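Sharing a structure with you now.
Not every chain is included here, but those present sit where they belong.
Chain nomenclature is as follows: A, B and C, assigned in order of appearance, with residue numbering initiated at 1 for each chain independently.
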Amino acid sequence: MRSRLQEFLKEDIGSGDVTSELVVPLDETARGRIICKEPCVLAGVAEASEVFKELGAGTVRSRKDGTKAKKGDVVLEVKGSARAILAGERLALNFVMRMSGIATLTADLTAACRKVNPKVRIAATRKTTPGFREFEKKAVLIGGGDPHRYALDDAILIKDNHIMLAGGVEEALKRARRGSFTKKIEIEVENPKDARTALANGADIIMLDNFKPKALQKLSEELKSIRPDVMIEASGGISPENVRKFAPGADIISLGWLTHSVKSIDFSMDVKRT
Amino acid sequence: MRSRLQEFLKEDIGSGDVTSELVVPLDETARGRIICKEPCVLAGVAEASEVFKELGAGTVRSRKDGTKAKKGDVVLEVKGSARAILAGERLALNFVMRMSGIATLTADLTAACRKVNPKVRIAATRKTTPGFREFEKKAVLIGGGDPHRYALDDAILIKDNHIMLAGGVEEALKRARRGSFTKKIEIEVENPKDARTALANGADIIMLDNFKPKALQKLSEELKSIRPDVMIEASGGISPENVRKFAPGADIISLGWLTHSVKSIDFSMDVKRT
Amino acid sequence: MRSRLQEFLKEDIGSGDVTSELVVPLDETARGRIICKEPCVLAGVAEASEVFKELGAGTVRSRKDGTKAKKGDVVLEVKGSARAILAGERLALNFVMRMSGIATLTADLTAACRKVNPKVRIAATRKTTPGFREFEKKAVLIGGGDPHRYALDDAILIKDNHIMLAGGVEEALKRARRGSFTKKIEIEVENPKDARTALANGADIIMLDNFKPKALQKLSEELKSIRPDVMIEASGGISPENVRKFAPGADIISLGWLTHSVKSIDFSMDVKRT
């Protein structure tokens, strides 16, 4: 992780923090506190702490990622060189704001859906910000969600384009079963017929894409009556507004919104001379 | 840029696209089209095109970043190896979705504010996704906004913590003027008194932080009557909902929302065998 | 892959090929041929070709990885600058020699075991040369084997130390099932009792470690009679000499030997002025 932090610090600092170098004496020490401005599930505090550590400023106290914070809570306090604290401020806040936004939304949607189906999981997708996926997936995990695939090498997921290029669901699954025994096989289907073919041909997970909630529930029950261990993933056209409607029929509900359209949580930092 | 693309592809592909390697023949060729699903200002199409080029698939046609697209428009068409097109699909879409989201919001807010003040500029902040700033700032530019500082080395910007550590506005500006003659000096102030001191001590740009719109306009007029070339930046507590209220008094309105809470624009990709 | 090739070339060339720079004129052109010195299944020819391409020398003809070669066969012919061909020679040969060694052994053991059990797979382990795993796993694939996990993020594999730290097979599996639904769960056990517990607690794959061939076959049959879709992996103490004894009872036989103790296949390169 340190090389990522160094890369991110380089991005934010460039050749140097010209303002602090001019305005703040080299030997000034300070204490910085990151303060929460709205209720949330915390994520990214560990990363924020690492940012300051990388710059030589130590953590005095910190709240644990995954816990709830409310307006006014101090979630991280660091002390060290004033210049270091100012140099790390923006990156630390950027971690906490975005990751807490994702964790909070994940936790909220999970809670809402589990009222309907206590076993359902909310999952992320690969619709993440390029270069920042590991942190966005981590925030989903912290919020109680499932990260789903980190990369294309993680599991076999046969999508519509694969099926078209293979010439059908059966042939696509036949080819997929030649893959490593270590990988699960998931397939995305758009109608009940393809779902049944997938079930009959050994898919471990069936993703029902763009199904209406009722249709999804009905088909899911049918499939599970045939093979109880099959997993059903609902996907496509799912937003924070409609997500709970999919809970009855799905083992997993995946939505890109968690990472591509999330609102950040507001945090700020205050600094005091020590 | 190529090394960034390679890094992003590595993130998304990992050790290999196991699904396509199993399901899609090595010598299969295809044509892929990225299709717009909602009205927007395009951004990231150039990057999407580069993604496919990096994987060996050529661009057949592409829409220009900065132009408007509507639902159903084909914004990029590529052709080449089917596996290459599938391997690049997600990263290409992630670029276009996020960058178009930012460009569209920037263009919308700029248009709204310019009805009130035709010279005002909407500016981004450093509240960006770590590692992806260059693309988020570029999307702001494409949407007609001002990127503001890319990094801490770009301009001198004296913030509240700097003023506190320096012991006041006057002293902070005195120290800042020792900096390189190539840099502008901006200062963030929270009350009219500090703004007047900043004006008297050579600040090129005065950022009025968390001012009410009316107060901002009044103070801005006072400051410009004394030094017409001073620039006034409004910042703090500004969202897409209230941004236009700040237009009358400001040369620049900066808001983190453009990059930290933007909703992505929806695009999808269809693939056909060739 | 290009950045790996560049890194490998840097390792082999250092600051420059001082010999060729002194002895071979800059504008001399040549043709180089890689010649097989013993029967084998080819692997690494694609990489060798890329090495020369990276240095500016083009491929005239090349044999396909995965095919069989015999002594005297030309497996790759390139042409271009004589200095480039000499600079790439060693790295190209190192790829072909090691990868063909792995592919050949994998193919031989697979053929031998399939005489006994036509569905068994020979699998590699993570006992690879640090930094070169992707190529060693690829050679296993080319030889008809299963690459098994590329890295610790690939699948859940509960080993003896995990079981001990979790306090038993049941508890370890219970914890593992909280993981992402995209991952298979494999567990390594050392006795029939643990194997039965693993079966009852949802393991997708059971690795029978250090079992005698007969005991393995018997237990495998018992487990499959209870849950036909469970996969049985034989591991521990398996070498090219004894591997076929494990074929009757196993779906997969994994052995580190494929990558940690393989003998290279001999190839050489001859160069002619053009």
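We adopt the following convention: a residue touches a chain if its C-beta (ideal position, glycine included) is under 8 Å from a C-beta of that chain, and two chains touch if they have at least 3 such contacts.
Keep in mind the model is a prediction, meaning the values are calculated, not measured.
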- prompt: Which copy number describes the whole complex, given 3 displayed chains of the same sequence?
  reply: 6
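The working rule: only the chains that are shown with their structure count from here on.
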- prompt: Which chains, if any, touch subunit B and subunit C both?
  reply: A
- request: Note whether the interface between subunit A and subunit B is symmetric in residue numbering, meaning over half of all numbers used appear on both sides, and answer same or different.
  value: same
Message: Using only Cα atoms to place each chain's centre, name the chain farthest from subunit C.
response: B
- line: Whole-angstrom distance, CA centroid of subunit B to CA centroid of subunit C, is 45
- prompt: Cα centroid separation between subunit A and subunit C, in whole Å?
  reply: 33
- prompt: Measuring from the mean C-alpha position of subunit A to the mean C-alpha position of subunit B, what distance in angstrom results?
  reply: 22
Task: Can you tell me which residues of subunit C touch two or more of the remaining chains?
output: 150
Field: subunit B residues touching subunit A - in the complex, by the definition given at the top
entry: 4, 7-8, 11-20, 22-24, 28, 30, 82, 86-87, 89-91, 93-95, 97-98, 101, 126-135, 150-159, 161-162, 164-166, 172, 175-176, 178-180, 183, 256, 260-264, 269-273
- prompt: subunit A touches which residues of subunit C in the complex?
  reply: 121, 123, 146-150, 153-155, 180-184, 186, 205, 231, 233, 251-252
Field: Complex contact set, residues of subunit C against subunit B
entry: 3, 134, 137, 150-151
